[in-house]
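Each chain you see keeps its place in the complex, though not every chain is here.
First chain written, first letter: the chains are A, B and C, and each begins at residue 1.
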Amino acid sequence: MISFENDYNQGAHPEILKRLMETNREPLSGYGTDPYCENARKKILAACGCEGGEVHFLVGGTQTNAVVIDAMLQGYEGVVAADTGHVAVHEAGAVEFTGHKVLTVPHRDGKIAPKVLERYLAGFYQDENHEHMVFPGMVYISHPTEFGTLYTKQELEQLSQICRQYEIPLFLDGARLGYGLMSSGTDVTLPDIASLCDVFYIGGTKVGALCGEAVVFPRKAPRHFMTAVKQHGALLAKGRLLGIQFDTLFTDDLYFEISRHAIQMAEELKEVLRKKGSRFAWESPTNQQFVILEDEMLERLKKEVAVSFWEKADENHTTVRFATSWATESGDIRRLEELL
Amino acid sequence: MISFENDYNQGAHPEILKRLMETNREPLSGYGTDPYCENARKKILAACGCEGGEVHFLVGGTQTNAVVIDAMLQGYEGVVAADTGHVAVHEAGAVEFTGHKVLTVPHRDGKIAPKVLERYLAGFYQDENHEHMVFPGMVYISHPTEFGTLYTKQELEQLSQICRQYEIPLFLDGARLGYGLMSSGTDVTLPDIASLCDVFYIGGTKVGALCGEAVVFPRKAPRHFMTAVKQHGALLAKGRLLGIQFDTLFTDDLYFEISRHAIQMAEELKEVLRKKGSRFAWESPTNQQFVILEDEMLERLKKEVAVSFWEKADENHTTVRFATSWATESGDIRRLEELL
Amino acid sequence: MISFENDYNQGAHPEILKRLMETNREPLSGYGTDPYCENARKKILAACGCEGGEVHFLVGGTQTNAVVIDAMLQGYEGVVAADTGHVAVHEAGAVEFTGHKVLTVPHRDGKIAPKVLERYLAGFYQDENHEHMVFPGMVYISHPTEFGTLYTKQELEQLSQICRQYEIPLFLDGARLGYGLMSSGTDVTLPDIASLCDVFYIGGTKVGALCGEAVVFPRKAPRHFMTAVKQHGALLAKGRLLGIQFDTLFTDDLYFEISRHAIQMAEELKEVLRKKGSRFAWESPTNQQFVILEDEMLERLKKEVAVSFWEKADENHTTVRFATSWATESGDIRRLEELL
């Protein structure tokens, strides 16, 4: 059985486990105050080119989205997201649970088009009844998106400019950020993101860690953010578990190496799928590939290959997702080729 | 430098890391659906003597308290706790964040005395204005308590009976449950707890795991509890991280062995402290010892020994906490003896 | 200046003020326990044909929606509404403030088509990821809708049946219920609503009262609903203010008489507007009429007639809302006719 089910179905990159073993007996203070957390913070800020910023470590993606959004919004504000955004659809209402509405706009390939955002914000303030409505207090984008697609630098610049004009923060969900940065076609760098966004996170769970997301505030975190994290039940006692992992990921560019490998595997995968005549639901330049398969073929494949159900494409076809990760090997792809 | 700072300042028990290494390349489905989670659940239910129950894995203690309490209360209800209870004091208002009041009653050695609970509940319903007040919808106790103390079986039986009379669940916070169960003086077993409580958790973070708490519903979990967990941002994508750890902890009684070791170390520690004439702030039969030290002595000690500040005892004395864990060694205690 | 701005821009029906004067010196207990509240409840239940039900009085519409929805949903559930529904758009996120998502479906003339609801609910449970999503726990409809339109009895029956099949309550927002019941074309009666819905409210604020909405649970209110009302800050100390008003409204059919009058005025208004060649944005059988006016005409009109801005129709036209109420007089309409 080979698995393209998702990018979090195996453990951690071996280098991470090795470091956890090596440091296991060191007594370290809790809650993110240990030197590994401190080192990781410095390395991340250096990689982002924003040495004056702040980094906080959280455990998972939905948690991170809810904590960051709640901490940065005023009570009467909501967060603007694409209607396909993770916060809008697949987080069991974690944002609403904190009292804030997710204000959706129609997506284009999983993205918010700058024009769509502009029109939404302008329209809101033109509406004579807007004081009876939820104020847009923040913009949420994911990069890569839930569709595996990427914003261009120009799009990010435009979104950022619109947010600054309306004085609301731009938040980038980087659950799979490494794959976006290492995609061959992208012109977006980590320092670009740090300069254009007001807060973003560098995903660990889906990029080789056991768990963990690094939230970067390129300038300043909200006041007493640590207490807000605790209040959300998101403060890890053994903060070292996150610190050691991110220290490892940001030593010798491991984070980028892991990402580059997965992208290369995705490219090989795409080639094989294309060669075999598979149809892609849409073009994705990252580690997730969305493929329309005949149901018969899918049934046959599932005996030996794990993929994710995405949606029914039509009566006889299903769109499925193939994902690659640090753990994908060329052999997996050759084996798939034989099976197709 | 030796450390008695707390029971979560070192990594994980080596057996846990070993199993994480061994299973690292196995592709497993996410969110707690993998076979390690399944095995861990079965072993835990067997140890609790409630095979028909349900187990859910969460990441940390404050998170677990907030999720469980919110999931089991009606909107108009609050949770009754000792005024020293962790949920009342040291969780940054995580319970209130979910909309529920923590209703405090005066503690006795960190515990809720059955009579105090009975008087509180009877008084509530006798108050003619009680429909304008928060209904007591649940009782929260910790075992061991924040003071390291333990309930007797009789006390638990009485609390349980009162809760059943008022038809409200009894929730036991077992962040350090192992130490309570392995304490030499206790008459309370894990099956006792499963039979007397409506929900409780078996703490991992403070008993040898990297992270993780196992919530046990001896009979039935609230409907769609997994979705509630997700909504609170508490659902781990790589659920395996929790499953493998608890599967290891409940194989060959490792959880109890870890706990027994820490208790033995605490007994040795107590003896040394007593021999050296230290005063105890109160008697604790578990792995946390609360000792009143002269400030001068404390300053001197702190250069070589890490302990936790608890509170100022008087102008020249401070109460500090010594904690033992799986990682404490007899050598640490002999070294302390020399320093005292 | 004549006003069609809305149906709440004048005080209360004179009969209501008269009764407030007459009862002013009677000492009555607070919080809805007085005999006027009791009488009003009995008369309302009789009018609804559900004598075994319960009635609670609240102050305003948004408040009522938030309290009812929050009291009837489980924590992990959201409420399904049309994307044009008041709870989805114009309540400043009052539902999300209570922690629940508003799950929107596309409207048809402001209504939820039974097929749309069925497809939504079936689709939700067919989605393999639905445990990571907000469960649909209730259906919210307004009758009349925000567009002034009405459900047919058949549509209500179908919606009710779908809700019962999925075991979720159907909630009808009747902020303007009287106008719906007295509309000439409707086949829906108050007992129909009581039999098909699980909770609904009879709007007072917009149908002749100073303030007040009567929430009807045709069978049973959620447990301790009064405490939930208090928790939401919605319990009026001088409950008499609501009791006396609703007692008056449901004595000698005043509620229906007020509604019938407004409908008759709306019919006269429509005729005048049609005669003058005005275009209607859509057909409304109730007391709100949505008319597309040339901007020039609108500017001229606004000097003597108050109407509500609805939306820009195109570059030179604006959709405005005309509303009638207990206070509208034939003279107002004749005056409008002269001005058009």
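Descriptive notes on the structure:
Heads up, the rule we're going with is that a residue touches a chain if its C-beta (ideal position, glycine included) is under 8 Å from a C-beta of that chain, and two chains touch if they have at least 3 such contacts.
All values derive from a computational prediction rather than experimental measurement.
Here 3 of the identical protein chains are placed; the entire complex in the file holds 4 of them.
Note that in this section only the chains that are shown with their structure count from here on.
Compare each chain's C-alpha centroid with the centroid of every protein C-alpha atom shown, and the nearest one belongs to A.
Shared residue numbers account for over half of those found at the interface formed by chain B and chain C, and the copies are therefore classed as meeting with the same residues.
Summary of the copy comparison: rotating chain A onto chain C for the best CA superposition needs 180 degrees, to the nearest 5.
Computed from the mean C-alpha positions, the centre of chain A lies at a distance of 33 Å from the centre of chain B. Rounded to a whole number, the gap between the C-alpha centres of chain A and chain C is 42 angstrom. Centroids built from CA atoms put chain C at 50 Å from chain B. For chain C, the set of residues that touch two or more other chains comprises 76, 98-99, 131-134.
By the touch rule above, chain B contacts chain A in their complex via residues 1, 3, 5-6, 8-12, 14, 17, 20-21, 23-30, 59-67, 91-94, 97, 205-206, 210-211, 227-228, 230-238, 240-241, 306, 327. Of all residues in chain A, those touching chain C in their complex are 76, 78, 89-93, 96-102, 128-129, 131-134, 309. By the touch criterion stated above, chain B contacts chain C in their complex at residues 70-71, 74-76, 98-99, 131-135, 223-224, 226-228, 230-231, 235.
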